[in-house]
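Note that one protein chain of the assembly has been removed; the remaining protein chains are unaltered in position.
Moving on to subunit A:
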């Protein structure tokens, strides 16, 4: 791309060149685009759409659980909903949301004109769409969508109807898309940094994505392998996971969680990155402990590979295995604690203001820490014998995903929308959206701790009457949270169409240009940026 621009620079003056190399006209622009900003937008719009699709499934779940007794759906469909809700949210909403942010922000943050591999960038997006659509199509197949939970444990998953091979192929497509995206991000960060942008000067968001990309490349093939073994067990007579043929159903769980544990960190590490980007800007202070943040992120990524069986304390592992996985899991608390302390120290003695992105970022720190505490509790194997597969774990991972990853995706939206669109969002409605979300998300998930401790298993469509009250409160929280997100949709559309009408400056937020390169660019960011590298490199530690 830059070569093309350079060639034209020989013949035309600069302004004419900008005009000639604007986006394609019409729908085709979005299909064939290789521009990192266009592809970033596609990813973000797709993620938002899938957030609502997965959200509707969550509403079905909470509606059925509103009261004891079966009111709306049959148990099989309920199981399909829990399975599809998880798969759509993980692979359709959260992961693409962060890939969208990476596409938009990584080149702008490191002073690169685009991603290193723009055509592959386009392909990885469209393969993702194909994968998610294929997955969604299983809802309409004979026997219904997969209903064995997103973990797809055999032998149950092998009882899936016609949907099984389609679901497996869609996992393959999602994996290919993720791997291509990850290769692209690594290639961009390693090859396209502006002169002077050393690794230890990169914004933390870039660092966390670099590490996340390596996690993706390492574990997506493992998941693809596991589901391929399911495929051959079902259709080609192998017995990888069937004891009657010499296999072992628990083997699948080991393979799955070798993928699954890094996978949950794939969703949380970029979250850390965005939080570390937003908090210093609104505290008007450099990030505290930049290098320890980088090392903590790398440590968490490393630990994620050696703790997988803490998801399986009840499968009957040997004592040595139980002890090892318990101790290793407890270690994660140390680098995670360092991060939380660093964010707190960044706020300490700052000059804080509380615009919507900062509100979401602060509530992320608080609520993610709550999720971390329950994670620590569950690392204790004997206690996990009680917590495992109850609503306690449902509360735990939703605290680390919804008021963490999802809140930070929204914070990122508020933070960078002015840069992307050149328009300011409506701060009043933004704050209303924040308070509604922050209150309702706790009404939704906090009671689930109590339900789990009182003995309610997860993934059940109906429950004993002593669980009725907290379930009803949780459902009310769920409906409120779901409805509040319509405000976010409104704000995004409103901002794109002009927002408050206020002209935003290049740096948007006070002194933001000190923190990162994107705030040195005009707002909205032009279609092509950094065709010549920037000269001054701001650093996280000024």
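The criterion applied here is as follows: a residue touches a chain if its C-beta (ideal position, glycine included) is under 8 Å from a C-beta of that chain, and two chains touch if they have at least 3 such contacts; residues count from 1.
We take it that contacts and distances are computed from a predicted model.
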The complex's invisible chain, by UniProt name, from "GntR family transcriptional regulator", "Cytochrome c oxidase subunit 2", "Phosphate transport system permease protein PstA" or "Cobalt transporter subunit CbtA": "Cytochrome c oxidase subunit 2"
Contact residue for the chain not shown (choose from A:264, A:340 or A:489): A:340
Identified contact with the non-displayed chain, of A:366, A:486 or A:536: A:366
Touching residues on subunit A - with respect to the absent chain: 68-71, 73-76, 79, 141-144, 147-149, 153-156, 159, 161-162, 242-244, 248-250, 283-292, 314-316, 319, 322-323, 326-327, 330-331, 333-334, 337-338, 340-341, 344-345, 347-354, 362, 365-366, 369-370, 373, 376-377, 380-383, 385-386, 388-390, 450, 453-455, 457-466, 468-470, 540-542
